[in-house]
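Of the protein chains in this complex, one is absent; all others appear in place.
Coming up: subunit A.
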Amino acid sequence: MGRFIYADNAATTPVSKAVLEAMEPFYTQYYGNPSSLYSVGREAKKPLELAREKVAQCLGAKPNEIFFTSGGSESDNWAIKGVAHEQAKKGKKHIITSKFEHHAVLHSCETLEKEGFEVTYLDVHHDGLIRPEELEAAIREDTALVTIMYANNEIGTIQPIPEIGAICKKHGVLFHTDAVQAVGHVPINVKEQNIDLLSLSGHKFHAPKGVGAIYIRNGVRCPNLIDGGAQERGRRAGTENVAGIVGLSVALEEACKNIDANTERLTKMRDRLIDGLLKIERSRLNGDRVKRLPGNINMCFEGIEGESLLLSLDLQGVCASSGSACTSGSLDPSHVLLAIGLPHEIAHGSLRITFSDQNTEEDVDYILEILPKIVDRLRSMSPLWEEIITGQKKY
């Protein structure tokens, strides 16, 4: 024993040392409420604006277009419900999204459906991508908003965001993207890509949990989600999470600075792991191989179930995740895997490995060493596998 590999970075990432150090003074020294007049309060105000500038710069936005929130879910709720309610005043009550969005988006849309909005859920093709032409065809006179995720949290596929942005601009429809998985990992420029609203979350790139941001393009009307005090220029109430916000900005700056180097290194690791795991009989990669996040590997292994795979990996020191029903607490496997057309029984056998810049080639070696043996062991006790290899069960 002794090896420990954290390979679930799409779930969350550890806070980096530099981030923690940058945050620390705001817990102990400059702990004042930024709204206060006295010095410990004032000293907390300036870093807040500096953080805003950094985040804006990383996204190609203006500082006054950035608002700090509690995370991705809040940003998604704010963007979708805010824009929808504003547009409804003009009689626009139609929203376009996709079938494999994060639940923060899907459930926000469902809430709006109950309020009388109509939602089009675009199909996601087998490669884990939506088709811009299908999106364009779904746009109507009364379309209030298009909300499509930048990169998928399970299979890591990167959507054709610039194309979607261009289509939305052409038709005068607002475009929101849940970029929680993408920010800090792929280059984003909201102006060039015609993005009107964007959600991000700090803990996906080595900032702490509980802090995120939203970009709302100047001129886009998106009423407040959280009412109360006049923080965030009256747009988002609640005493600012100063330390968290500073941490987020430092982490994002660091991630954006290293984006090219990280992409190159992680892509190599990812592809080597994919190639190695595809050697396992009856395995498959979920989602497009190229248009995917540099650190994302999502595979299915026929004849076994994902949770037992995860438990086995955990026993050998590897933290990963699965889209199997057993890991979700519900009876259905991941809606993402079903959306790309996988049958239930195969979706149950999925495994997601997500690397960050803290993972190494040695991690890839170790996973390649242990995983095929785990798959073999579970298959040797699986009646389903027996049916698959004897040809009684076909997919």
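Note that contacts are C-beta pairs under 8 Å (C-beta built on N, C-alpha and C of every residue); 3 or more make two chains touch, one makes a residue touch a chain; residues count from 1.
Following the convention adopted for this analysis, contacts and distances are computed from a predicted model.
**Q** Quick one: the chain not pictured, UniProt calls it what, "ABC transporter domain-containing protein", "Fe-S cluster assembly scaffold protein NifU", "Electron transport complex subunit D" or "Oligopeptide-binding protein AppA"?
**A** Matching the unshown chain against "ABC transporter domain-containing protein", "Fe-S cluster assembly scaffold protein NifU", "Electron transport complex subunit D" or "Oligopeptide-binding protein AppA" yields "Fe-S cluster assembly scaffold protein NifU".
**Q** Looking beyond the chains shown, say which of A:44, A:304 or A:318 touches the absent one.
**A** Within the whole complex, the residue contacting the unshown chain is A:304.
**Q** Thinking of the whole complex, not just what is shown, which of A:102, A:203, A:292 or A:348 touches the missing chain?
**A** A:348
**Q** Just the residue numbers, please: which parts of subunit A touch the chain that's not shown?
**A** Within subunit A, the residues that touch the unshown chain are 303-308, 311-312, 315, 324-327, 329, 331, 333, 343-345, 348, 380-386, 393.
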